[in-house]
Every structure is written in structure tokens, then in C-alpha cells.
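The complex appears here without one of its protein chains, the remainder shown in place.
Labels for the chains are A, B, C, D, E, F and G, by order of writing; each one numbers its residues from 1.
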Amino acid sequence: MRYDVFFAGYGGQGVLLAGNLLSYAAIHEGKNVSFFPAYGVEKRGGAAMCTVVFADGDTGSPVVGNPSVSVLLNQLSFDKYAAKVKQGGICIVNSSLVDTGGIDLPGIDVVLVPMNQIALEMGDVRMVNMVACGAYIEKSRALKSESLAAALKKALPERNHKLIPANLIAMEAGAQAARD
Amino acid sequence: MRYDVFFAGYGGQGVLLAGNLLSYAAIHEGKNVSFFPAYGVEKRGGAAMCTVVFADGDTGSPVVGNPSVSVLLNQLSFDKYAAKVKQGGICIVNSSLVDTGGIDLPGIDVVLVPMNQIALEMGDVRMVNMVACGAYIEKSRALKSESLAAALKKALPERNHKLIPANLIAMEAGAQAARD
Amino acid sequence: MSYIIIDETRCKGCGLCTIACPKKLVSMSENPNSMGYTVAIFTGPEKCTGCMLCAEMCPDVAITVFKE
Amino acid sequence: MSYIIIDETRCKGCGLCTIACPKKLVSMSENPNSMGYTVAIFTGPEKCTGCMLCAEMCPDVAITVFKE
Amino acid sequence: MQTTAAEKIFVKGNEAVAMAALEAGCRCYFGYPITPQSDIPEYLSRELPGLGGEFIQAESEIGAINMLLGASATGVRAMTSSSGPGISLKQEGISYMAGSELPGVIIDIMRAGPGLGGIDASQADYFQATRGGGHGGYRIIVLAPASVQEIYDLTMLAFDLSDIYRMPAMVLADSVIGQMKESVTPNSRPKTVLPPKEWVVRGRAEGTPQNVVKSLYLGDGEMEAFHWKMQARYQELADKESRWEEVQTADAELIVTAFGSTSRIAKTAISMAREAGMKVGLMRPITLFPFPKKAYAAISERCKLFLDIELSTGQMIDDVRLSVARDAEVAFYGRPPGAGSLPTPEELFEQIKKNYQACS
Amino acid sequence: MQTTAAEKIFVKGNEAVAMAALEAGCRCYFGYPITPQSDIPEYLSRELPGLGGEFIQAESEIGAINMLLGASATGVRAMTSSSGPGISLKQEGISYMAGSELPGVIIDIMRAGPGLGGIDASQADYFQATRGGGHGGYRIIVLAPASVQEIYDLTMLAFDLSDIYRMPAMVLADSVIGQMKESVTPNSRPKTVLPPKEWVVRGRAEGTPQNVVKSLYLGDGEMEAFHWKMQARYQELADKESRWEEVQTADAELIVTAFGSTSRIAKTAISMAREAGMKVGLMRPITLFPFPKKAYAAISERCKLFLDIELSTGQMIDDVRLSVARDAEVAFYGRPPGAGSLPTPEELFEQIKKNYQACS
Amino acid sequence: MKQVFTRPESLKDVSTHFCPGCHHGSVHRLVAEALDEFGIRSRTIGVASVGCSVFLYGYFDIDVIESPHGRAPAVATGAKRARPDRIVFTYQGDGDLAAIGMSEIIHAANRGEDITVIFVNNTTYGMTGGQMAPTTLPGQKTSTSPYGRDVRKDGAPFKMAELLSNLDGVAFSARVALNSPKNVIQARKMIKTAFRYQVEKKGFSFIEALSACPTNWGMNPLDANQRVTDELIPYFPLGVYKNTANL
Partner (left out) sequence: MKQVFTRPESLKDVSTHFCPGCHHGSVHRLVAEALDEFGIRSRTIGVASVGCSVFLYGYFDIDVIESPHGRAPAVATGAKRARPDRIVFTYQGDGDLAAIGMSEIIHAANRGEDITVIFVNNTTYGMTGGQMAPTTLPGQKTSTSPYGRDVRKDGAPFKMAELLSNLDGVAFSARVALNSPKNVIQARKMIKTAFRYQVEKKGFSFIEALSACPTNWGMNPLDANQRVTDELIPYFPLGVYKNTANL
């Protein structure tokens, strides 16, 4: 199997960390992984995107035109990328910041998760990306949550390992929200 | 008709001025002219060469492999270029400085002119190039001596025009020597 | 009586104006603007002298000053 | 008694040695060497002090100095 | 660098370059920051000092290439890295290195140009790399990786080839490969037998001949002889070192050809085509100089239709056309570099379909 | 400059360049000395001040090309000149000018390379000139004169084409053409209608739009659009501005092809061949970019054998091969640059004979 | 009520891409004010360099030429010589001016080109992500000096305002900072003086502006601003280093 997921948001929302995390999780499951980031020109507050492809065999293209799953964390990303999701794919949206405006995305499973709100409830808005990852594994079933737990150790710098339990809870909350 | 002549010597012998002079003379006769100089790396005392091609029509190649006439002013030039003269061509040699060493140049008319000696007799060793030009027109008959007289005005900077009569005498002496 | 207007859309929440005002009339809010920056707010027209130091300091030219 | 030897093949006839010698023992000849340069000549071993100033001055290291 | 159970490490292409250089014994790095390759100097500024090596952030790309020239002349393994504008500035230095028969590794992580351009992936510097952007008609070795593992391996190979053939070697990638993270097996340095460097400038000890590293040739015919010698060396390179990858070319009726990042995108597009029943293969040159001419010639004996894909308006296509059989057709699909212009597999699949239909 | 009765003047190629530039209205020159082109700055340092123009001996070739960029951006006609090493250093600046759609004339009097090389004639910088030695896949106009008259005329043309097509134009010659003296008719500036320069940076007066000269394109698809726009411009150039000279090609069984100085030598060799009864012609591209592809294609419909001659190991030959009919053969004779390596007419005649015999 | 402080006309009414607390914004404003003051906007050509200030054209309502990294002084030279009646200024970072562009700035200054150079010294390469600059302070950690700048290997930071003032061609050279209202006001005065020199055709004028780069210093804006006070100014003293009108 070959999986792909696209994350987009603004700088500071932890998009790249989320991509890294999923990458390590996939590696943990013995997959080959390509993680491909992209940034806007601003140092702070600009756009940030990444694509993660993982597969048992060759990952092939690190670039994906129509992602099977997109996780869109702000309005700009939603407006630009929602319609690109593959037919039959999933579009996970941070409904705290995105007004889907009743836009119709036929053939795409649009999953609204109020990520900022959940993260704030967890005590730190910076955990938006963890909430997003939780929602992703819940909906895609592409990776096991144990793998993400293991991956956190790799993706986070040593000094942040104390935050792992909180992150796991945030993920679970994201998964929960996506399930509902 | 298409004429070509090759001059070589060391820097200071006035090789380039000689070439320029012949060029202006040919222009005076309404010819098309290509004058192609070449130098060694030294600023002073290095090698100097030039090729002059003139014709009623196209001058064609400014580079000549086997010149119809070569005028060789020092030993190095003689050793390097004498054998390149075209079959049936003329090789005018400054016998004051060149030891032709009894070298045989079959099919080539070797003309020995003691140019330094003649120039010194004229009162200035720097007139070697004029002597050489005189010898050249005498042997080649490619240009009229009036044309050279006219050309001197163009080839020499204004401040040296006073030397024209002396130069003409040197040329004539060169012609005379070549005739003998 | 003088006062300043802080352009919310321009303010990047750097806080430099807060250290510039000799009267401490500018402080940081908790409100994020559309860019996500928590913006500065003017807290007291009573004491404002219109000295413009806050505006001089603002790198984003977000402050306009009005003086009697 | 000291003296100098000027290497004819190296001398370029610049004349700098002639102004260097405090005793004026070097002068220019009329003889061209193989390169066409008229070379310097040593004119008087009697007065030479071996002070080496001529040699110091020669850009072409054409002078060797011998001293008692 | 975190390592996984399988000893693999998950790193950026740029970091893989730096790691491979260290493994290859590179102990001097000279460079100037430029996106998208600055991870390379950043990594090496951390690691080289501890290894007794030298890291210099040069005053400019010109400073850097000339420091490389100086270090290489003394026989050590040394490297520089840059991108478009910086590589342009290095052209004189590269020409001098080529003219002086000096080894040295140059990493070029291409970005969009001309001019300041942008930082997005590009393949529009193919001509500059393979034709010598500098003066004098020299060539350098050009290696084009398509994955993080390959950029690691080819960086090491670049050092070896550069030493063996005594010419600069370039690893030519783009910001996709440089910024992408993949798992890498950090292979150890291959045990290639390298020729001794007797030409090295390291002080003319008594009894040894004077060594001079220079590109000035003034004697009659000397410079020309140098050119013919180089020409023979290029031929030897072509014969011995041409590298390429073929995927499903045996039965192909259309061969997609692409290098580096585009070949990766093309691979997925080809899978899509195969799934749709089209016989499509991939020919990917790994060495851009020497260009694997013979391999193209051989393939084009059996398949007459090529589709060349580049992130440019078409540069490698000249080499493809000059290599394939006379009766082969080479179609082109280009996406010149810039923000938002990276083609997708879906898009390339459309191009494959179009050309495939045209042929059948 | 002395003038003859016929109003002709007998000058060096380099001087002809300088005179033509002045006639074309060039009033700013920025350059750095390098043999064999220093006559150009020397001439202009004498003449420009009197014309109210600016002559700057720049601190370097990089300084010079960037001064050219700045002056051209303000809409004046400006020029720089150099040779191999200096042209290499200008590559980044040329790329910026191309990326900024700036006109500007660059004279390249080629010398032997790579590296310091030597000062003898060379054609080994053909790739650098025509493929863009700089990054970003741009092209510039490249004109290749074969006589002093032609370097005069093409220098003037370079200014016009550069202004019309808004891209740098290069006159590519070598030390044979640059140092050679021939008679020149100092033609006056042609009355070409030039487009107005509304894009010029000269101060944003009220009511006029802001003008920006830049090569940075960050918006989605902007840089790509720029590339396609340029591509269309290159096509327009090819359609309208391709120039070449054909000599006795009508009945030719062998066509010699060469540019610049080599074409001159070849001409005499061809006369020798014609005298010997061989049907040989000459195809000389005058514009190297745009390369006169169609003309080659047309000729190769009637003559199937070409002999390409270059002062290099072969560069233009790629363009020839890519232009001629598929069934045409292109033989090659190269003399790479360097002292003592300029071929003679006699030598080229031998090559013609050899290839002619092979074909008949 | 009178509006006493407002955006200068030469500055477009848009948001910048600069990070919060970045002093580039302040310098932009002061330059714009100088253009307004002398009424020269319509005959000014700005020469942008490569660095965080590359979008000059987006913020100044003037004609702009964007130059290759480090070459702005050469580009400005070409523009000014071609159009001597225009006001030409460059705006350059420390990487741009003191590393890759050292030759161009020294030679333009030495020739005494009649241009104004605004030099923003933030002790790092802002745009490319915080590498060591020629002005990085001794011991300062950056992404390419992870163990701190080592003056024995990397050399001491360049003091450009001082260095250039040694050249005869330089008419005015001063160093300013933007870390306090007082310094901003002083900076405005200096920047105006620099442009006045050009307006009066007095020759080359140079302003070095010490600036904060919170992002690459890894600091919040207030701490970064404080670092200018605590570390930059002591090393790079403010003041006028050359003023030919005073000589």
C-alpha cells in the first residue's frame, strides 16, 4: 500500500512537526517514507505545507497532486487546497479557524474538527498539530496510534519529551473529535 | 589578385608598423586589406608577427599557412617560419641577424638583405622595418613604391612625419639590396 | 488632550511601543488580529501628551498620533 | 680588494646598478647581448669595496660580489 | 540524527550530502549561505571542527570556490555547495579548476531562476552544469540524484570520480531532493582504489620535482594538447562511468525520460499508466555528464517514442535528441521553475496518455 | 582614425566595436581590462568624456556588469566588454539582466581557456554564450561577426535587437577579429523604429505607475509564466532575426559550416577546393542565438554532408546536428584554442578534401 | 485635533512581511520620511539588495531596481552615472554589504559616487535563516557559528562605518540605532543628513543602522531590542564617523 497525506497551515501551527511525526510513525511500522516540506517567503506567519508519502515499496513521487487525505489548518489553506483532495478522499479541516462556507466537496469526506478549541481545552493552543494528527490516524487508519507514541520520541527534541503525555492526550482528543 | 605577406621578428624591430604600412599602401591602391598581428607574452623583446592579405575582392582568410612572401627579421623567426613559405614563394631574410646556415629551401626564392647593416648605414637601426618593406615591394611587385610613400603619412603618427624622407631612402636602399 | 490610534491590522504585537511611552499608556492585549498577532492597545487618552515616542518606535508604522 | 661579476646573459641594461654604486664603478657599455640589451660593465676593481649596493639594486640578480 | 532500529536515519537531502562528505573523508568545506542548501554549511559548521576539519563561511561564493581550489591543490578532499546565483559566480573558479586538472566537489541544489528567481525546485541549470557555464569549453562530472539515499551515495561517488579523473564533480539536485526527508542507510565509503596524487602542491621538498597547479599554457600547441587530453578523459568517463536507471523499458512503447526530482514524479505517473494498461517505461540518467548516450541509443533501437520531462523549457532534451536513434521521436513536457509550478503525478500521467495515444 | 578617400577607415576590430557603440548612441561604458579586448575600454576612455558620456573602469567584471544593469535600467544605452575569465564572472549579472528583461550589450572577444588559458583566438565559449553560462535557463542574443566591418555593423545591431527584445545581446568574436585591422565603412545608425521604454526606472513621477526592475517572482505560477513569455520571445527572435551567410551552397556536395574567424579561414579553403573542382559551399551562422535552424534544415534538404569547423573540440556542432535533416551527416574538424593552434586555409582544404572524397 | 504623526507619503500603505519587532520597518519609515522631506520621491531610484529588504518595491512608492546580492553599489553607480539628476540610494544588509559586496561598497565609496547607502546591520543573515554575518559579534551563536563566532578563525566583526570613513570619497558616514525613541529620532536626523548630502551633490553618504532580528536571534522582540542596547551599541558605537562639511 502507498499512503499520502498533505498538511497545510500557517507558520507556527506546527505543520512540519506533524509531518515529521507521521513520518517517524510510518518508519516505525517499517515503511519507506518521503517527507516533502514547502514554505512561504515570510520567516514568521507565512504559509507552511508538507506532504508525507509512505509505502511498503517505493514511495515514488514526493509530490502529490490530489492527496488522499488533506489536513487543512487555516482558511487560506482550505480555500486553496480543499478542492484538490482526491475523489473518495478525506479532507480534515480545522473548523476553529476555517469557515467552510457551505462549500460542497462532492465525493470527499469532509471532517470538521475544532482543533484550536480542543487544543485550548487541553491547555495549549500549540497542540493544534497533535489534535490534527489524532484526527488523521482516526480517519485514515493508515498508522497505529502506538506508532505515533513511539514517533514522538524521535520527532521531538529531547528537552520536550516531558510534553509527550500531553501530546498523546491531545491526539486522542483529535481522534475522538474526528470519530464523532 | 590576392596577395599575402608574413612579417616576423622580435618586438622593437617594427614588424607591426611594417605590416600597417603595407596595408595602407594596398588601401591606397584600392585593395581590400586584412592585417592580422600576433605577439608573444613579453612586453619588451618578445616575438612579433603579422600577416597582411590584400586583394581586389574578398581578402578571405587573414591567416595564411604558407605565405607567398615571408619577411623574417631575426634568427628565431627564420628557424620557425622559413620552411613555411609556399612553393614558388619568396623568403626575404635579414641576413644581418640571421644565419641561414646553408639551409636549403628548395622552390623558394631566398633573398638575403643585411637589413640592420643597411639601416645603421642610413643612420638609425630602427629603420630595419623600412628596409624590409623596400625589399618586399621590390621582390613581390605587389605594390607601387608611390603607394608606400603615401602610406607613410597614414601609418606614422603626425609627430614622426618629419622622418618620412629618411624612411623613403631606407626603403629604396632595401629595394636596391634585394635587387642585387 | 492627545491620543493615538493603533491600526489593528498593521500591529504585529511586538510590544516596542509599550516600552516607548513615558506614560505607559500602551499595553498588550490578548486579542489576536487576522494575522494571529495579539495587538497593542492604547489605555489612556487622559494622560497622553502626543509626544509621538510610541509612534517613533513602532517598526510597522501602526500608530497615528493626534495632538491638540 | 673586492670585485663584482656581471652576468652578461642576465643583464638587461637597465642601468640601475650604475646609480647604486657609491664609487661609480659600474657603467653601461654599447655591447648588446644575445637579447639585444646593452649590458653594464664593471670598471674598476681597485676601488670596489664589496659593499654590494650594485647587486642589491639589480632587479635581474645579474651581479655577484666577491669580497676579501 | 536519530537512527531507527534498522540503522537507517531519517534526514533531509541536504543533511545527507553533508554526512556523505564527512564519510568520504572531506575535511574542508567552504561555502556561502543560500537557500535551499544552507543546511549543508549549517551541518558542517557543527560537525567539522570536532573532526579536526576546517569549516569556513567564505565572504562570497567566489571566495568559496577559490578556497576550494587552494585546498584541493594541496591534495585534501574539499567541497563547496550553493545554488543558482552562487553557482553562476563560481563559474570562473570552476573553469580554473578544470583547467588545472583539480578535483573538488561542488553541490548545486538548484532553485528557480534566472536572476534572483525564487527558491522553488528547478532543473533549468542543466546547461550550466553540463556545458560548463564558465569559459574554455571544459566539462565537469555531473551526478543527478533522485532520492535522499542517492544524494548520499552520489556525493561519496563524486569525491572518488573527482579524484580519479582529476576534474571537479558536481552533484546536481534541486530543492525537492535537498529539502525532502527520507530514510537513508549511511553506507560507508567504498573501497575504491584511488590514484596517488603526485601532482599535489604541498611544498617542494628536496629531491621531489616542483609541482605547479596552473591553467596557463603558452607554448605552441600546449593548450590544444590539453584540450585533446581532456577530450580523451571525457571519453573514458563516458565509457566507464555512465550511469542510468531503466524502469520497465523492456516492453515499453513510450519511454519517459527525466532526471532527479522529476523522475520521481514521473515514476508514480508511470505506475498510473501501467495500471491503465499502457506500456510505459522510464529512462533516468544518473550521470548527466557523462551523458549515458549509448544507453539511450540502445533503448531507442526498440522503442521509438520518448517523452522528455524537465523543470525547464527544455535543456536535457538536446542530449536526448543527440543520443537516440535518428528515427526516434522525442516529445517534451516542461514546467519551468517557480512557485506553484512543480508538476504532479496526475499531470504527468495526462501527458503520458496524450503522447501514448498519439503513437498508437 | 585616419580616413581614406573612400571615407573608409582602417581599424582594429576592437576599435570598430567602440566606434559602432558610439554611433549607436551608447553613452555609458563599464569594463575591466583584459586582453585581447582592452582596446575597447581604451578607445572609449578617450572618446566618451567628450561626448558627455560616462566611462568607468570598474573595480571588476562583476562591478562592470552590475553597473551596466543599473544604467540599462534607467533606459540609456550602455555596454560592457570582456573575454573568457571576465565573461565567466559576469554570468550572475547577465542572468539577472535576462531575468529583469533588461537590454544591454556585452562584447566577448574570446581567448583560449579554460582558466587563465592564453590570449589566442578561441571559439570554445560558444556554449557559454548561447546556452547561458548563468543559472535559470535564459538565453541572450548572440551575434558572431567575421570581419571588422561586420563587427562594426553587428555591434550596432546588438543595441537595436537588445532594445527591441529587451534582453542582453552579445557580440561574440575572438582575438582574430578583435585584433585584425580592416577597412570599415562607418555606417550610420540604422533608422530602426524602437519600442518606447515605458518600463524604465527613472523616478516615479506623479501619475505614472511605479516601475520596478526585478527578477524575483514569487507568486504562484509567476516565474513559470515569465519563462513561457521568454520562450515565445525566443521564438519570435528565431522567426524574425535569424541571420546567416551562404556561399556557393546551391550546387554544393559538401557544406562547410563555421562562424566568425574560422569561417574566414574556411572561405579561402573553399576557394582552393572550388579551384580543385570540388563542389563545396559555406554556411555561416551570423546569429548564434537565435541559431538559423530553418536555414540549416533547408540546405540539408539538398546537401547531405556537412563539415563543421570550430576552434574548440566541438560545440556549435550540437546546434548543427539538431538543425539539419535527420539523414544528413555532420563531420567535425576542431582545433581547440591556444598558441600555435589557429588552423590555416591549407589545413582546412585538406579536411575538405578528405571529407569530400569520403562522400563521393 | 491635529494629526501629528502619520505614515510618510513615500511609504505605501501596506503591511510588510517583516517579523514582529524587526527594525527594518523602522529604517524603511525613516528613509521614506527623508524622501518626503526633500520632496524627491518622484526623482528617486531605490536600489534593493538581496536580504530581508528585497521587497523594497513593495513598500516604497518609488521606482526600484533590484540588484544581485552585494552588488547594489555597482548597480547604483550605473544608475547614477546614467542619470546624474536622480537621487539614488541603496538599502543593504550586513551579509550583502560587508560579505559578498565588500568590493563593490569599498570601490563605490572610494570613487565618491554621489549616492546614499543605507546599511542595516543586524549581525546576521536574516533572510536565509540566521547564518553568521561579517558583523556577527564575537561569541555570538548563529546557525553557521554554532559554537559562537571565533575571532581567531572567523575574524572580528567589521565596523563598516569606521572602515569606510577612511576613504577619501566618503563625504558622510554615521552609525545609528532604532532601539529607543531617542535613537530613532537621532537616526532620522542622520538619514536626512545623508540624503541632504546627495541632494546637494556633496558625494557618498553612508548610514549604518544597528537593527534587531528577533527571529534569527531566537529572541522575542523586546529582548532583541534590549540586545541592541546591551551588546550591539557597545561594540558598534553610535555616532558620526565622517562629515566632510565639518572638515
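Descriptive notes on the structure:
Everything below uses one rule, namely that a contact is a pair of C-beta atoms (placed from the backbone, for glycine too) under 8 Å apart; a residue touches a chain by one contact, two chains touch by 3 or more.
Bear in mind that the values here come from a model prediction, so they are computed numbers and not experimental data.
Here one chain is not drawn; of E:P41, E:G63, E:G84 or E:G132, the residue touching it is E:G63. Of E:L51, E:L194 or E:V212, it is E:V212 that touches the chain left out of the display. Residues of chain F in contact with the chain left out of this view: 32-35, 38, 41-42, 45-46, 49, 55-57, 59-61, 85, 115-116. Hidden from this view is one chain, which touches chain D at 9-10, 12-16, 19-20, 35, 37, 50, 52-61, 63-68. Mapped onto chain G, the interface with the missing chain covers residues 99-103, 106-107, 110-112, 134, 151-156, 158, 162-163, 166-169.
Heads up, the rule we're going with is that only the chains that are shown with their structure count from here on.
Two chain pairs, E-G and F-G, are weighed by contacting C-beta pairs, with F-G ahead. Here the spacing of chain B and chain D, counted between their Cα centres, is 37 Å.
Mean C-alpha positions place chain C and chain E at a centre distance of 53 Å.
Separating the centre of chain A from that of chain B, both taken as means of CA atoms, is a distance of 85 Å.
Multi-chain contact residues of chain D, defined as those touching 2 or more other chains: none present. Residues of chain B in contact with at least two other chains: none.
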